[in-house]
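Of the protein chains in this complex, one is absent; all others appear in place.
As written, the chain order gives the labels A and B, with residue 1 at the start of each chain.
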Amino acid sequence: MEEGIVLTMRGICKSFPGVKALSNVDFTLRRGEIHALMGENGAGKSTLIKVLTGVYAKDAGEIRIEGIEDAISIRSPQEAQNYGISTVYQEITLCPNLTVAENMFIGRTPGRSVDWKGMEKKAGALLDSLGIPARPKQQLGSCSLAVQQMVAIARAVDTECKVLILDEPTSSLDDKEVAMLFRLMRELKARGVGIVFVTHFLEQVYEVSDRITVLRNGELVGEYEVEKLPQVELVAKMIGKELEGLSDIKRRSAVAGGAEDVVYEAEMLSSTECRPFDFHIGKGEVNGFTGLLGSGRSESVRAIFGADPVTGGRVKVDGKSVKVQKPYDAMRQGIGYLPEDRKRDGIIADLSVRENIILAYQVMKGMGHPLSRAQAEAFADEYIQALDIKTASTDTPLGSLSGGNQQKVILARWLLTHPKYLILDEPTRGIDVGTKTEIQRLVLKLAEEGMSVTFISSEIEEMLRTCSRLIVMRDRNIVGELTGNELTQERVMHTIAGGGKEDE
Amino acid sequence: MNNADKTLSVRRREPLTDTQLLLTITICIFVGMYVLAMMIWGGGFKKPQMLFDMLNDNAYLIIISCGLTIVMITGSIDISVGGVTALVAMVGVMILNGNLGLFGGLQAALGLSDQWRIVFAFVMSLLIGLAFGLVQGYLIAHLEIQPFIITLAGMFFARGMITIVSVDPQKAPQSLMDILQTRIEIPWLGSPNKKGVMIPARMEIGVVIALVIVVLVFLLLRKHRLGRSFYAVGGNRQSALMLGVNVRKTRFMAHLLCGFLSGIAGFVFMMHTGAGNATNATAAEMNAIASSIIGGTLLTGGVGNVIGTFFGVLTLSTIKSIVTTSGLRDPWWQSITTGAMLCFFILLQSLVLMRRGKKKSSK
Partner (left out) sequence: MNKNTKGSALANYSQLLVPLIAILLLVIFNLFRDPSFFSVGITTNNNGDPVLQGNLISILNGASELVILSMGMTLVTAASGGQDISVGALAAIAGSVFVKVLKSQGGAISPVLVVGAFLLCCAVAMAFGAFNGALVSVFNIQPMIATLILFTCGRSIAYWINGGATPTISSPIISAIGSFVPGMPVPTPILIVILMGIFFALLFRFTTLGLYIQTVGINQGAARLNGINAVGIKLLSFILLGACCSVAGMIGVSRLGLINHETLLINIEMDAILAVAIGGNSLGGGKFRMLGSVLGAYAIQALTITLYAMKVPSTDVKAYKAVVIVLLVVMGSPKVKETVERLRKRAGGKRPAGAGKEAA
């Protein structure tokens, strides 16, 4: 193995039924470097991490680690740890009810009795040397999330770790906490640990990493040194279009709808999950929130629908002031919302296709007015035909349908309520190409019929094809609004990447 | 933001962990209540014997509650403990009587003397307890069936077995009971009776066993790797697994220990009452759960302390004494106040949990 390299992965392939998650991916990690692993949804980042930590078995390829002659095979997280590969996940995998010291040593100390004094002393020394502001005797749950994360890192580092994987460690931290974490990462770097840093925040990548590996659609795009890759190019590589010759892409010809006919308007709307923002949409307009994952695009539309507790702001629907505190309020105002995480927030897996389709309509009709079986059956059949949903019968449990068909059922659920304004958060995620185009075509058709639609997608192309106005978000703030001629891939990427940053 | 500042500034005293906080509340409430009772009703409450009587009557409950605390710390539940206790007591008494079917014959064949019968009864107690713990632990930890259902079946089985073993209530021979009910006299904690003669405080052997178990379980939970695994599994099962704790084995061991302790509790119960009866230790499981909750064991697992449980048992029985001495002699007041107390503690815990949850979501 080459000097200074702690880990190499060569030609890694991994397939799941129906999907090729990784094909022929290489990855190299040097000693004492912070290496960012970047890519949009479904690019294969998490699959690669899981192969490396032994959660998934690879189909092909080899993994080598410093100090061992042969290629190694990692069959479990425990084995990965034995090889010196430690992972700190986004959700903290420590026990909040135990003390800091215990969390650092439980499950890996030999012997049957617990030596509290010794353990706390060792933990204290380690925390001090890494500059982590936690005390060994403190209950972990009483620490801030950032400190908890750092304790997890300290635990990982103490297990003779050569490779430290940080899976989106900053996604729930504030600026000050991020700074604290970065200080720790640099300290570890100085000690010679190789760090794999997975994140969606571009600025953080540029602040702390040395090298970037970009994945897209399960394939390796390339490995770059940070200085040689301007931010806008990175975005292009992640999203997957070279900058040249993009401007001539066919956009929606007519910018539909009179902008003066505002259907929904929000002023300084905020929720527990998102910062205050202004927003409006006209009749028959299709607009979209864009930005990388974690930029706050989903949180914003959740606030519009009242999905997260609303904390402030004024909302007008059709020019009248209304209160939207919870989803039911929004539904009463004729707003529909297809959630980002279909499995968690959308489908009622054990209920039938029919019940899933009529659910929202039924709720709006009220508890005392159930649809008759025949009516429900008719509605279900109507939308199964209209959206070409492939299901054995209306009685089939929704959970047994394919992802694309599940998504169409959720779409049908909201179309049945005949909303004025429909919010679609990642309707095309994780579904086959055919269905993707169908859904986009449907969005345009609905807009022509006068419905207002907010459309969110990780794929900018899709948004350019459907939206007449794009609201760009970065790091939880709205950073720009693009309309008309500005709607080009270049322009969108520049705005996402942050205006003048490419000159730096 | 605020939090980061807080952690940066160095403070001398550690803030209490959840376990310590709930334990402190329990002890304060117990001591406060007892002192109040001493001031208002004086009399009985001023005599140390009052405390010893509580211990004598509740030694078995203390042991059961210890087992239950362990199980609850892992985030599980065991409601078979009362049934197992009663079954063990019945079997024990019958062994002492030498009329337990097959075992009676075995004893006759071995020609066991009185003392050996006691040993035999003790061994059987442990074996029955272990058997329940083993089967329930396997079904819960390895087959991942809901603990409530399994231990409910365990309770049915144990209660049903009592009457299958013997339909009639049994009474242990007086000669043996004299040995078992030996009391330890503590003269310096005595108090004068009506005639002014000093009566020494009396404590049963069962209390000693219970106290030893409390100390052992405390050490296990505090100092032993297995004990800490109980907390880890109860705190977050998924995390515990990631931290390298053998979750299955830990859950299994918790139920095994709980069954084992129920066996001992049954023997102690028999020592105290000398009677085998189908209605023995009725609702003991619920009293034990209540004691654990009052003692600061969190229903959701991960937080709890056996010392708290010990005080939980005492708190419960103090409430009962107070209710009777305060003139609320009607029989229903005891359990109504118990229920109210339980409600108070459950709500308290729920609020503690909610506050902690809020702290996280505001991040």
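Criterion: contacts are C-beta pairs under 8 Å (C-beta built on N, C-alpha and C of every residue); 3 or more make two chains touch, one makes a residue touch a chain.
Predicted model, so just to flag it, every value in this text is computed and none were measured.
Enquirer: Going by the contact rule already stated, which one of A:Gln362, A:Gln406, A:Ser457 or A:Gln489 would touch the omitted chain in the full complex?
Expert: Of the listed residues, the one touching the omitted chain is A:Gln362.
Enquirer: Which one, A:Gly11, A:Gly124, A:Pro276 or A:Pro327, makes contact with the chain that was left out?
Expert: Of these options, the touching residue for the absent chain is A:Pro327.
Enquirer: In the whole complex, not just what's shown, which of B:Asn99, B:Gln115, B:Gln146 or B:Asn193 touches the removed chain?
Expert: Of these options, the touching residue for the absent chain is B:Gln146.
Enquirer: Can you name the residues of chain A that touch the chain not displayed here?
Expert: Where chain A meets the chain not shown: residues 305, 307, 326-328, 331, 337, 339, 344-351, 355, 359-360, 362-364, 367-370, 392-393, 395-396, 413.
Enquirer: Can you name the residues of chain B that touch the chain not displayed here?
Expert: Touching the missing chain: residues 77, 139, 142-146, 148-150, 152-157, 159-164, 167, 278, 283, 286, 289-290, 293, 299-300, 330-336, 338-340, 342-343, 346-347, 350, 353-354.
Keep this in mind: only the chains that are shown with their structure count from here on.
Enquirer: With chain centres taken as the means of their Cα atoms, state the distance from chain A to chain B in Å.
Expert: The mean C-alpha positions of chain A and chain B differ by 48 Å.
Enquirer: Within the complex, which stretch of chain A touches chain B?
Expert: Going by the criterion above, the answer is residues 77-78, 81, 92-99, 102-103, 106-109, 111-114, 116, 133-135, 137-139, 141-147, 172, 174, 176-177, 180, 272.
Enquirer: If we count contacts the way the header does, which residues on chain B are in touch with chain A in the complex?
Expert: Counting only chain B, the residues touching chain A are 1, 3-4, 7-8, 14-15, 17-19, 222-229, 231-232, 234-236, 238-240, 242-245, 302-303, 356, 360-363.
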